[in-house]
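Could you have a look at this structure, given as structure tokens, before my questions?
Missing here is one protein chain; the remaining ones are kept as they sit in the complex.
Chain lettering (A, B and C) follows the sequence in which the chains are written, and residue indices restart at 1 in each chain.
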Amino acid sequence: MYTLPDLEVLRDFNAIAILTSGGDSPGMNPAIRGVVRAALNNGIQVYGVQRGYSGLLAGDLRVMTSASVRNIVQRGGTILKSDRCEAFKQKEVRQQAIKVLEQNGIDALVVIGGDGSLTGAHSLAEESDIAVIGLPGTIDNDIFGTEDTIGFDTAVNTALDAIDKIRDTASSHERYFLVEVMGRNSGFLATHVGIAAGAEKVVVPEYEVQIEQLGQQLCDNRRSGKGSSGIIVVAEGQTPGLTYRLAQQLKQQGEEPRVCILGHIQRGGRPSGHDRVLASSLGAMAVRYLQAGYSDIMVGVANGAILDVPLDSVIRYRKGLDPKLFELALLLHK
Amino acid sequence: MYTLPDLEVLRDFNAIAILTSGGDSPGMNPAIRGVVRAALNNGIQVYGVQRGYSGLLAGDLRVMTSASVRNIVQRGGTILKSDRCEAFKQKEVRQQAIKVLEQNGIDALVVIGGDGSLTGAHSLAEESDIAVIGLPGTIDNDIFGTEDTIGFDTAVNTALDAIDKIRDTASSHERYFLVEVMGRNSGFLATHVGIAAGAEKVVVPEYEVQIEQLGQQLCDNRRSGKGSSGIIVVAEGQTPGLTYRLAQQLKQQGEEPRVCILGHIQRGGRPSGHDRVLASSLGAMAVRYLQAGYSDIMVGVANGAILDVPLDSVIRYRKGLDPKLFELALLLHK
Amino acid sequence: MYTLPDLEVLRDFNAIAILTSGGDSPGMNPAIRGVVRAALNNGIQVYGVQRGYSGLLAGDLRVMTSASVRNIVQRGGTILKSDRCEAFKQKEVRQQAIKVLEQNGIDALVVIGGDGSLTGAHSLAEESDIAVIGLPGTIDNDIFGTEDTIGFDTAVNTALDAIDKIRDTASSHERYFLVEVMGRNSGFLATHVGIAAGAEKVVVPEYEVQIEQLGQQLCDNRRSGKGSSGIIVVAEGQTPGLTYRLAQQLKQQGEEPRVCILGHIQRGGRPSGHDRVLASSLGAMAVRYLQAGYSDIMVGVANGAILDVPLDSVIRYRKGLDPKLFELALLLHK
Partner (left out) sequence: MYTLPDLEVLRDFNAIAILTSGGDSPGMNPAIRGVVRAALNNGIQVYGVQRGYSGLLAGDLRVMTSASVRNIVQRGGTILKSDRCEAFKQKEVRQQAIKVLEQNGIDALVVIGGDGSLTGAHSLAEESDIAVIGLPGTIDNDIFGTEDTIGFDTAVNTALDAIDKIRDTASSHERYFLVEVMGRNSGFLATHVGIAAGAEKVVVPEYEVQIEQLGQQLCDNRRSGKGSSGIIVVAEGQTPGLTYRLAQQLKQQGEEPRVCILGHIQRGGRPSGHDRVLASSLGAMAVRYLQAGYSDIMVGVANGAILDVPLDSVIRYRKGLDPKLFELALLLHK
């Protein structure tokens, strides 16, 4: 797994609060466990915030003990529950959250979530004296500054489990299947799933799909005996219904593809080994970064090592899809 | 598993043809293996027909050896491929199929499939001297005359795997999820999945859904603290989009349910142990029923025993959902 | 699934206690849920006994609410915990247990477990006025009077998951693997697993294994090109080490088989759909049988229907392996 940094303990804390926010992702629980166990083993109290920023505003906190996180490392979802909190975009609302933290003697906060959640975390860090650390928790792996996110590996495996089943039917009926995976802005998940599934084609938001070419290719495959069935992985994209539209267009070219939308099963399930180790490491390291005096950062992964990235950069830049990875998918498909 | 009947060998055969037809279901491969191995061990030749009735019409047969079915017991789909063949409803077309069989010296045929496929099998039995046996292969378990079908048990487990994942997100976000499983005319799959998933509610074609009542119940659960999340299993029914319409109606009552359409993953995947033993037994017994002089029957399951049912009855009657099972789902949900 | 009996409500109860005893099996949780929900929906109180008969003796009971069994239908093991209690074979000890039940106003007891646990249940029924119902909970499916037991189907699937992995290595290295499954007195599990795994051979306590013949057969397969790898499923039998001894003997005949002992993973894991529906049905029916005035019975399965069997018979007779099933395994292996 990833190399852990050496950090000196420079600062002491009274209590750390932890919350999960936005769409849940598998591995949030081992991350929570990592924060709780590391903090308690360093003599720091931990509060679990229920339902993300909404629960924080409502003062919905509970003291976490070592037993609170017993037997959760293998569970999907988040024991702290999660929420999307639109109101948190307003400064007055965040001031209310800061008050809640201060009134409970909490001097540090760990936020696990995606882009939107980390934006809230950055604002809290700027607008208060509370030390704030973000951890990247999303199945999309679309967060700038980190190569890996909690939940991505599990989502790839979940999508593959489904596709390995679909391939049985595709091959039995000599049909192509369009399989839609999550990914509104980013084709990262689709590209990984596509390579791992041995897909004929991957459709991602970063590159325009040439539908005539694709139809022609499928048609050629069928004629030349190269193959009369297969999987095309499609990232959902910005406008709902993309995959059905693609199927419609392929029908006009003589194919009869079937559509399968994987949907919410991609968010759930027991986290994979990779995600459990990643999440446990990031959770424990979040506490260590706090103790080393850091704040307003995300703890992420680059070049195979765990490291800090300013939250400011995380939320300002957009992560691009590695073109070499996408080319690999193309290279291997036939 | 099911009790196997005692049958005397009364008749000899030259060659048996086997085909899979209609929607594929997990367990078709061990059924094929059962027929092939049982026939060869009894000195009868076996032909595998490619792509169902379409392949039969095209004379697309290959000789099956013991090795042809090696290492397939655990594979989803069907190695013989499958097809829906509209033309087979015409008598002239079926006469063509009978010629193909006769020209190849084939005096028996085993057909694995659902209602439509067994209808074709019955006609072939009536219109020729070829002995014909049907085996029930469908994930819907909606075939009259048999309590169990090849693929049903696997499909239940596949749906549960998905729902166990969805429950993580449902619980983390305190939301209800409407999960659509297959079943156009029959709520058998939905009812079993609902009981096994501990669903709050099961919606099936056999009973009208009281949408106001359901909305009220969810709302009451939430208020009374009985639960703010859960799963509602919906059989797809006759008109596409039922589950989305239900979600829309629940939204008007203040809920924000999410929709998940399981789709084609339900047909695929490695067959479960139950389906492998069932399919192996039915396959081997199909050969034994042929040898005992039977024809124009389906080999199915009733009262825990494998037995014969006239194909005539199989295709004439409709299997009803056991109301006591449906009541059990209701009894346990809260 | 199995047909549910019609039973009239004839008797009223104050409180039902429920316990799980002996080796745990997957499906005990949905059985507990079935008892609890059915009882509460009929206005009967339920106590959960911790750690089987040991906990009963210690008076370790807790009131079960509908929420106590929320979200457990998919969990392996037993939330009530289990134990083997040697002391319970003594009448004085059982008298102590009866006192505990009476002092808590409990007039009925449901026991989920195997042979030993049901023996205790029968004695309690004979020695007190408490109505006692047993439910068959064991992965071995070796209980007289029922064709199916809670946990059997899941154990078959767990063993198959392992064997499907082992087959990859067996085939890559052209080796035979001896895979040991549970089953001290009974080859039921081994036979089902063997059929479903497409095993070359099944070794069970009911039939003596001809080791020279087996070695010869493997050797012949290899020479004739029939196959140079495969799986042999072995029931553990009475004396530990059987599978290693078989491997040793095959080595002397020139084979280099590998050994794999599946062990405790067979007891655990999320229950299969079949086991969840079976356990839910048996749990709900246990309450219904109590209300219909039954006691000193096990609720089991015969001829595809749920029905009652006197506990007296259950513990007196031994269930035999269906020879036709065993022959089927032999018939299909090559």
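As a working rule, contacts are C-beta pairs under 8 Å (C-beta built on N, C-alpha and C of every residue); 3 or more make two chains touch, one makes a residue touch a chain.
What you see is a predicted model; the values in this text were computed from it and never measured.
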item: In the full complex, displayed partners of the excluded chain; value: A, C
item: Residue of C:S171, C:N185, C:N221 or C:N303 touching the missing chain in the full complex; value: C:S171
item: Among C:R11, C:R222 or C:R258, the residue in touch with the chain that has been omitted; value: C:R258
item: Chain A residues that touch the omitted chain in the full complex; value: 1, 3-4, 30, 33-34, 37-38, 41, 66-67, 70-74, 147, 153, 156-157, 159-160, 164, 167, 171, 192-193, 195-198, 226-227, 270, 272-274, 276-277, 280-281, 284, 301-305, 322, 324-325, 328, 331-334
item: Interface residues of chain C (partner: the chain not displayed); value: 20, 23-24, 26, 28, 51, 75-78, 81-83, 158, 161-162, 164-169, 171-174, 177, 258-261, 263-265, 267-269
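One rule holds for everything that comes next: only the chains that are shown with their structure count from here on.
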item: Graph class of chain-chain contacts, one of line, ring, star, complete, other; value: line
item: Rounded Å distance, chain A centre to chain B centre (Cα mean); value: 37
item: Between chain B and chain C, centroid-to-centroid distance (C-alpha), Å; value: 27
item: Between chain C and chain A, distance of the C-alpha-averaged centres to the nearest whole Å; value: 40
item: Sites on chain C at which at least two other chains make contact; value: none
